[in-house]
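As you look at this complex, bear in mind that one protein chain is not there, while each of the others sits in place.
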Amino acid sequence: MSETPLLDELEKGRWPSFVTEMKRMAAVKPYSKNILLQLERSYVERVTHWKHGGIVGVRGYGGGVIGRYSDLPPEVMQTPEVHTLRVAQPAGWFYSTKALRKLCDVWEKHGSGFINLHGSTGDIILLGAQTASLQPCFEDLISIGFDLGGSGGDVRTLSCCGGPAFCQWSCIDTLDIYHELTMELQDEIHRPRFPYKFKIKIAGCPNDCVAALARADLAIIGTWRDSIKIDQEAVREYAKKGVNIAAVAARCPPQALEWDGKELRVIPEDCTRCMKCLSALPKAILPGDDRGVSILLGGKATILQGAFLGWVIVPFMKADKPYRELKELTRKILDWWDENAKTRERVGELVYRVGMRNFLKAIGQPPAPQMVYAPRANPYYFWSPEELEEVK
Amino acid sequence: MSETPLLDELEKGRWPSFVTEMKRMAAVKPYSKNILLQLERSYVERVTHWKHGGIVGVRGYGGGVIGRYSDLPPEVMQTPEVHTLRVAQPAGWFYSTKALRKLCDVWEKHGSGFINLHGSTGDIILLGAQTASLQPCFEDLISIGFDLGGSGGDVRTLSCCGGPAFCQWSCIDTLDIYHELTMELQDEIHRPRFPYKFKIKIAGCPNDCVAALARADLAIIGTWRDSIKIDQEAVREYAKKGVNIAAVAARCPPQALEWDGKELRVIPEDCTRCMKCLSALPKAILPGDDRGVSILLGGKATILQGAFLGWVIVPFMKADKPYRELKELTRKILDWWDENAKTRERVGELVYRVGMRNFLKAIGQPPAPQMVYAPRANPYYFWSPEELEEVK
Amino acid sequence: MSGEKKYITDIGPPHYREMVHPVLMKNYGKWRYHEYVAPGIIKHVSMNGDEVYMVRAAIPKIVSVYFVRELCDIADKYSDGYVKFTSRHNVEFIVTDKNKLDGLLRELRERGWPVGGTGRSLKAIIHTQGWVHCHTAIIDAPGLAKALYDELYDYFVRDDLPGKLKIAIACCLNMCGAVHCSDLAFVGMHRKPPVVNDDIVSRLCEIPTLVASCPTAAIRPAPEKKSVIVNEERCMYCGNCYTVCPGMFIHNPKYDCLSMWVGGNAVAGGPPEFSRLAIPYLPNNPPRWPECVQAAKKVIDAWIKNAKKGERIGDWIKRIGWERFFTLTEIPFTDKHIDDFIFSLPTFRTTTQFKWR
Partner (left out) sequence: MSGEKKYITDIGPPHYREMVHPVLMKNYGKWRYHEYVAPGIIKHVSMNGDEVYMVRAAIPKIVSVYFVRELCDIADKYSDGYVKFTSRHNVEFIVTDKNKLDGLLRELRERGWPVGGTGRSLKAIIHTQGWVHCHTAIIDAPGLAKALYDELYDYFVRDDLPGKLKIAIACCLNMCGAVHCSDLAFVGMHRKPPVVNDDIVSRLCEIPTLVASCPTAAIRPAPEKKSVIVNEERCMYCGNCYTVCPGMFIHNPKYDCLSMWVGGNAVAGGPPEFSRLAIPYLPNNPPRWPECVQAAKKVIDAWIKNAKKGERIGDWIKRIGWERFFTLTEIPFTDKHIDDFIFSLPTFRTTTQFKWR
């Protein structure tokens, strides 16, 4: 009889099964099998059997490893140490098979052989290593060109969309910004010293294919300041093929498009760069030429005050190599947050607590109507002593 | 030279001037002139010269009078007592001139002769009486059929739109509900015993011509549950006269209207009773027949947490004479608020603090999606011990 | 029965049956439709064919008994001894005889009572008592109302604005009236924390209530002097402590000012909208507040010029966006415009989709 009757149920059905994958490793590694059996037990008892991790890690780093121990007695779970290593992915999750194969070899040698490919933040999660394996595994990873990502109170592993590698809409070099910022922040990623986590995600255009605005403390999103570029010939081509151009214009949220049967005209200052017309007519419409980024702050999940969606803190900034302005801004934000936040307070929560006015002053950004859907509805605003003398 | 050079500036211009009105009284009453001169002084110094009122009032009541004293020294302001009486207006602010004239006579006799017609809550504000005049003035008011309204921690003077007296849209008898509720709550209006003020306003239809949803703790607003009634003949009449019926249909927010050039059809269950089509085609469209009220709670101005707009607590309730359900609900809300609120906590703020679930349970109303624009976005909800056993 | 006169209370307001014009009573609940006849005149037609003209005139909100008697004279002559006041404090004469209309209008014109305020017009300004009567008044609302009315007069007697124009004025942050839901509004504002008078506080005020009155928890008890201390950095000058306790003196003519708000409404064919901050500082400049009047005029002109028919100020701004509003009106956007109170978060723009100007 099967040792994992409940998990076996999850091998049924058309979708490829993670249980099958786990069994493949369990078949060759007793360590991996222990993990599988503990999982079966959780399925029976409907409760997790992991407990809080102690502090484990690799030499010189404070982050990148999640310590994890089984709460089962040793006679049941002989290998209670099941830590994970978070390995930083290459920009845009592009890989050569050469690199991937090396990774598999290292991991097969040192760990369970299970990989969470990828974690929601973006890392390659090497799932299940014993304490003694962490250091050698890390050194082997370094030797094949991989490094750890973030965990704990640090800058977490960044992520970015594939951008210019395949997408005509990318207004910025997402891969390069990812790489440069990651290199710039190696210390902050590997050595937790902040009040809590800090996530950065980079998307090439307002479509935001990494959901940066919802999941990153700092969302860097490509955009343009001039007009979309319309290839009228291509528009007419679409029309000829039966695409309803009038309907495309009608769906423009700010009503910035007009189609007279021959030409599709845009009112550039009314366009909010929603990407709808670009999506509808990809051959005919492209982003403008004056490109840069909009920066949003504060996206995060539930804890403590409910989920936050990031909001605009810089409507537009140029983002050309070597990204000096971007890097400086990032550092200013990190410093201000580090100095002012309480333990486990994300940067968005801090700004909510102390107010945008203090934040904007600290990072030296001017207030702009682009930062809000609407101005305040309450009369509770502050005047600094200096202002009182100025404004009269 | 004029004693009121600054105020004189406010007699210029086309609009009728309150300064002229004040001067008319000042010319005959030294008491009224004192008030005028103090006002001029405020204009010069750009500051009010009134201070907090002591407790003044009429026998048997706690509310209805706002005590007010000048902060100027007696040699400057010889008559520092300038209280106001809040006199409850008849339903819908309808008056016979007979009644108004009597009111003028009483007020000329006992007070300054200034009237704030009307106060923002709805009262006739008799503006400026000395302490000794309050009681005789009150008794004379009673003798001509007028009574005081509310002030302090009580149910404030109610108000209602003219409703069935002139308006085809009134789904309820606003005047009668105003009068009946006011009579029901005489004690609560005249004898403050609540944590703070409590305002009730009644509008005949969703147009809400008393802005109840923004300014009343309890907004009672007429509505209907079946379909608008469309007189197709009248619609075609409008069309013939050149009214663009298609445009009227297009402006229906939930897109519940269809016009085929001959008939204007409504999808009753999609109509949100926005009143737009009724306003556009008053001869052709009327409210439905299954009438009652929607009740909203919590509207108020700024203090303390910013202004609140009232929100739905009862999507629909019948409101037929003798309004038993309405009265019971009002009392339940008053009782619950009285028991649970902190000093100076409006009912809306209390519900915000303790949650709708507790409020709805206390007043015995079932939760409904009509109460919210959208369900909660955070996972922070409560289970009562009883529920845990029920739901499993 | 003793000879003592009974002390009568709680009679409530006069019954509406005695107060409503008999023809309105006759057709009570039986109205069929209304028609805009001319600015200020609405015809109501009942199911049994009766026709009534409601003629709307503005009055200065603060009046004398003489004025009310004049009003009664007019009503006796033209509307059978009955009037109605509106929820915005206009008066309405209820004319059942069409032939009396001209006379009424002539008489009102002669007396200088503006007739209008119906349909797409400027409505009566909802305002408060200001220096005429209130101890917390920072400005004089009746005075500013008069100055605004003079400037905007034409918009009351015409009805061809893009939409209704509802203005409100409150003389302090208590915001009596409709400031928080008006197309355009002014509020008197402090800009300095209260000065604590320990003597008054200790004698007249309940310390826990006082401490609780502060929305930002800027007030701490100071038990040693039976008074309180204000953390000036946290104070945003709402004046609520002064309302609760006269010892928290907050008036300061040197710094007190006005603010202007736009875009609110209580019902406009969609969910209601709060008024929102347009200008955080305008000087408190009686007797005619020219800077405020001009600021209002500028926004109203931009609205008239740019709005589509049917759009109230808030609808217009919703269509064009606040970015564009600040561009068109040339009002500077400051850190004060960005909410930092309890419900700030939902006002933050959580998208890259906005206009550059």
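As written, the chains take the letters A, B and C, and residue 1 is the first residue of each chain.
Keep in mind that, in the parts below, a residue touches a chain if its C-beta (ideal position, glycine included) is under 8 Å from a C-beta of that chain, and two chains touch if they have at least 3 such contacts.
Since the structure is predicted, the reported quantities are computational estimates derived from the model, not experimental observations.
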item: Neighbouring shown chains of the undisplayed chain, as defined at the top; value: A, B, C
item: Residue among A:56, A:72, A:117 or A:317 that touches the chain left out of view; value: A:117
item: Residue of B:81, B:147, B:176 or B:208 touching the missing chain in the full complex; value: B:208
item: Given B:109, B:262, B:342 or B:357, the one touching the chain that is not displayed; value: B:357
item: Absent-chain interface as seen on chain A, which is shown; value: 6-7, 9-10, 12-22, 24-25, 35, 39, 42-43, 45-53, 59-61, 68, 82, 84, 88-101, 103-105, 107-108, 113-118, 120, 122, 125, 127-128, 142, 145-147, 159, 161-162, 164-168, 170, 173, 175-176, 178-179, 182-183, 186-187, 190, 206-211, 213-215, 253, 274-276, 282-283, 301-307, 309, 342-344, 373
item: Absent-chain interface as seen on chain B, which is shown; value: 206, 208, 213, 221, 223, 225, 253-254, 269-274, 294, 296, 298, 308-312, 315-316, 352, 354-357, 360-361, 367-383, 388, 391-392
item: Chain C residues touching the omitted chain (full complex); value: 267, 270-272, 342-343, 345-346, 349-351, 353
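Convention: only the chains that are shown with their structure count from here on.
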item: Farthest-lying chain, centroid of Cα atoms versus that of chain C; value: A
item: Comparison of B-C and A-C by number of C-beta pairs in contact, larger one; value: B-C
item: Chain centre separation in whole Å, for chain B relative to chain A (CA means); value: 50
item: Approximate Å spacing (C-alpha centroids) for the pair chain B, chain C; value: 13
item: Between chain A and chain C, centroid-to-centroid distance (C-alpha), Å; value: 48
item: Multi-partner residues of chain A (at least 2 other chains); value: 377-380
item: Where chain C touches two or more other chains at once, by residue number; value: 173, 175, 180, 215, 238, 274, 341
